[in-house]
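Every protein chain but one is kept in place in this view of the complex.
Moving on, here comes chain A:
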Amino acid sequence: MNKPLRRVAVFCGLLVLALLLRVNYVQYVKADQLSNDPHNRRVAINQYKQPRGDIIVDGKAITGHTTTTGSDFKYKRTYTDGPMWAPVTGYASQAYSTTMLEGVEDKFLTGDDDRLFFNRTIDLLTGKEKQGGNVVTTLNAKAQAAAYHGLGKKKGAVVALDPRTGAILAMASTPSYDPGSFAGNSATDEKNWLALDKKNDPDDPTLNRALRQTYPPGSTFKLVTAAAALQSGKVTDIKQATNSPDPYTLPNTATKLVNEGSIPCRNASLENALKYSCNTVFGKLGADLGLDTMVKEAEQFGFNKQQFVPVRADASNFDTKMSPDQVALSSIGQFDTAATPLQMAMVASAIANNGTLMQPYEVDKLVAPNLSTISQTSPKVMSKPLSPDNAQKLQQMMETVVNSGTGTNARIPGVTVGGKTGTAQHGIGNKGLPYAWFVSYAKTDQGSPVAVAVVVEDASANRDDISGGGFAAPIAKSVMEAVLNK
């Protein structure tokens, strides 16, 4: 009987071998995948096992933490002025994951980032708990407050940049939400979370309109068209009359493009066309410049590409395949042209910074728990959509708009301000309430410290009342003042 016994022994050996191979596969080969699986609750437990690092504005933390009991999670995130800062911080919720800076810098805030390895090792040796690092932002608390309170109950967004560096100074989006209201995982948190869901709140408060919503830019896009005209050499003297009919018949169609109201647009100079916001002049300019020139200039300003600040911003759109009449419409910010508030702030900032577009960013530096700086963001040139000469010409035109054109509401005594209004129609047959835009910059002796883009989509206002100059310009003004008075 011993021969079959030996074979049974081999068989049992194979069974054990199969088990050993399997456990090696599960606990070694698949270990990383399983331990980091988003459904593995240990991921969230570890995330909230120690206090998260803070997000810092102007040297003060806008986040905090509190301990919780009765759940797997030890610490809960708290927020100071949550709704105001929500587009910057996003949320870190025990039950609903993380977004925005809380999401992008999650590993650093929890202390799991590889760059904190040295700190962790020291903590391990000294028996201290793991600590999270801090994220120091570029934001300006006063500017942010001006933007958020300026928007008030209206729906819209504001982005302010420092044109010299690309640093984001303000980023507001309304209606907003309090990320602290669902930071835990209790029934209340769940109720608050569900109430914010788009299905239950058509205003979609958790949408970051500053980065993740594109709007038709309307007349503010004429800045890009003007830049293209100057850069291509099509226009060299901004005071020289252009050859522009009014109304302008779109190429190869019978459609007539008209202007809003009775404004002097026939053969208007580029400066006057921008001052009065002439559709006819810029529509014809766009069509004459042609698709390729317009696409090239728009993309120099950042269109058609996602931006990472380091939070992702949606790509703004300028179609790359169009017929000449569509190019004409796109050149006045209609047709398929769409831009995020961040994108239009980038346009204004490139002009204000004498033609050099700086890469926008909102994280100044990452600081380890022991306060040593782990990484510092240095300003980077993104592109040069305008030559300094042409940028100054465009600045002159934008300043005319504020001094004597449609943007007089943004005037600040003693400060040079340039701007451009926009009123973008949308909806089927343009029946929707239009969006009010205003983009501007302020200039001092040390160059331009601030460029702002404001968009207001106010469903509660009269159609006629919505205009860039009326609604959006005062908000831009108070944001610029907040930065200047700092």
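Going forward, contacts are C-beta pairs under 8 Å (C-beta built on N, C-alpha and C of every residue); 3 or more make two chains touch, one makes a residue touch a chain; residues count from 1.
Convention: contacts and distances are computed from a predicted model.
J.: Name the absent chain by its UniProt protein name; which of "Substrate-binding domain-containing protein", "Fe-S cluster assembly protein SufD", "Energy-coupling factor transporter transmembrane protein EcfT" or "Cell division protein FtsW, lipid II flippase" is it?
T.: UniProt lists the chain left out of the view as "Cell division protein FtsW, lipid II flippase".
J.: Which of A:M1, A:L125, A:A254 or A:L371 touches the chain that is not shown?
T.: Of the listed residues, the one touching the omitted chain is A:M1.
J.: Can you tell me which of A:V16, A:A187 or A:L371 touches the chain that was removed from the display?
T.: Checking the options A:V16, A:A187 or A:L371, the one contacting the hidden chain is A:V16.
J.: With respect to the chain omitted from the figure, which of A:R42, A:H149 or A:K380 is a touching residue?
T.: Once the missing chain is taken into account, the touching residue is A:R42.
J.: Spell out, residue by residue, where the missing chain touches chain A.
T.: 1-9, 11-13, 15-16, 18-20, 22-24, 26-28, 30-35, 37, 39-42, 45, 72
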